[in-house]
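Only one protein chain is missing; all other protein chains are in place.
Then we have subunit A:
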Amino acid sequence: MTLFAIALTLGAMIEVSLTRNGEMPPGLFFYGGLFGGLALLAHVFIRFFAPWSDPLLLPLAVLLNGLGIAMLWRLFEATGDTDKGSASNQLVLTAISMAVFAGVVFFLRDPRKLQRYPYIMAVGAIVLLLLPLLPDPIGRTVNGARQWLNVGFTALQPSEFAKIALIIFLAGYMVAKRDALSLVNRQFKVGPVKVLGLPRLRDTAPMAFMWGFCIIVLVGLMNDLGTALLLFGTFLAMVYVATQRASWLVLGLVPFFAACYLLYFVVSHFAVRVDTWLHPFAPGNIDGPIGANSEQLVRGLFAMAQGGVLGTGLGGGQPGFVPEVQNDFIFSAFGEELGLTGVMTMLLVLALLVERGLRTALASQELFVKMCASGLAFLLGFQTFVVIGGVTRVIPLTGATIPFVAKGGSALLSSWIILALLVRMSNNARKPAPQAIQDEGATQVISR
């Protein structure tokens, strides 16, 4: 499976090069050797250190990561347009990410340990989220969102790691408070009819805090709509998993939409996103001022339309028409060059990855691990939905990255960390129960 994913990546690069330059790609040996070698190493590593882990997780991630590198290589190297980034950069980041992946898988033998430090995780997450608010040149604003942190040689998006920390915190917190959240009940009645059972105010405090934090800090101060939406969605999903109570969803969604409605009038950044989503072709939107128009969205749609069902072939399209195509809109580049068929395949690969993650949650025994795995898997899925839904006009554009595919160091690294956690958890969940060894006439020994 891993070999297949590597072969696809290299095949994609060869096609790009043949289409664009009519020759074999010059860096094929370098890229192929490095990426293929790394992926194989990761595969072998897992064989040794997490042998029972879900066999699909790694190949799916390698495939997505490989396609991402191939597309970035096509966007930058094959066209000579290297001032916006480079595929080799992404390759180096992939290498670092895989190393961290291996480290997490190796050192975190028992993910339950993470449960011990929920509040450290929470504080860490909040600190990470707030870091970009530090004054320039440490904090940085890119494309209207203040979510970047300057660390010398490269820029980091600490929110990517905060997401993971928050999920771990929530999993720990909810496992501890699960009974209180799901059982203690205050009934609201109209006459004899029970309308809604709501938890105690005291137990809703973390919910209210999260909600307020996401909306006010992320949207109000940092203009980071994508992260706010992701965190809140993941939070609700985890609360639901923990309590199995729809009332929590109502309690979360009603103020959420109310807040969105208010934000529309208060935060101009948000209003622009909604306007351009609803009416991308309206005169004021398509040719509006820079940074407040629907040009990127519309051009992304045009790119996908150009691809049609079968696509123009890798290297045969003109994805450069879409501004910032290497980030969120890399999806439109795939849409153009691989067509509907290619994009559907990519969506299915992502869906499969998420589903394997959720399966891990199902298979796990410990509540904390279940919560954690479902939270991480949901995050991957919801993030995919938020990005691709934004690009294809299902929801307003918020700005986030397709897991493993899009350019960006922090996003790639955090995706691989999530994968590492899932791999480790699935390994522990699927590890066969200790065998009772019965030798002829020997004493029964239980080994672990």
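Going forward, a residue touches a chain if its C-beta (ideal position, glycine included) is under 8 Å from a C-beta of that chain, and two chains touch if they have at least 3 such contacts; residues count from 1.
Criterion: contacts and distances are computed from a predicted model.
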| item | value |
| --- | --- |
| Name under which UniProt lists the unshown chain, selected from "YciI family protein", "Penicillin-binding protein 2", "Carbohydrate ABC transporter membrane protein 2 (CUT1 family)" or "thiazole synthase" | "Penicillin-binding protein 2" |
| Contact residue for the chain not shown (choose from A:122, A:301, A:376 or A:405) | A:301 |
| Residue in contact with the excluded chain [from A:50, A:314 or A:388] | A:388 |
| Given A:61, A:361 or A:405, the one touching the chain that is not displayed | A:361 |
| Residue ranges of subunit A at the interface with the undisplayed chain | 237, 240-244, 281, 286, 298-299, 301-309, 318, 321, 335, 339-340, 343-344, 347-348, 350-351, 354-355, 358, 361-362, 367, 370-371, 374, 377-378, 381-382, 384-385, 388-389, 392-394 |
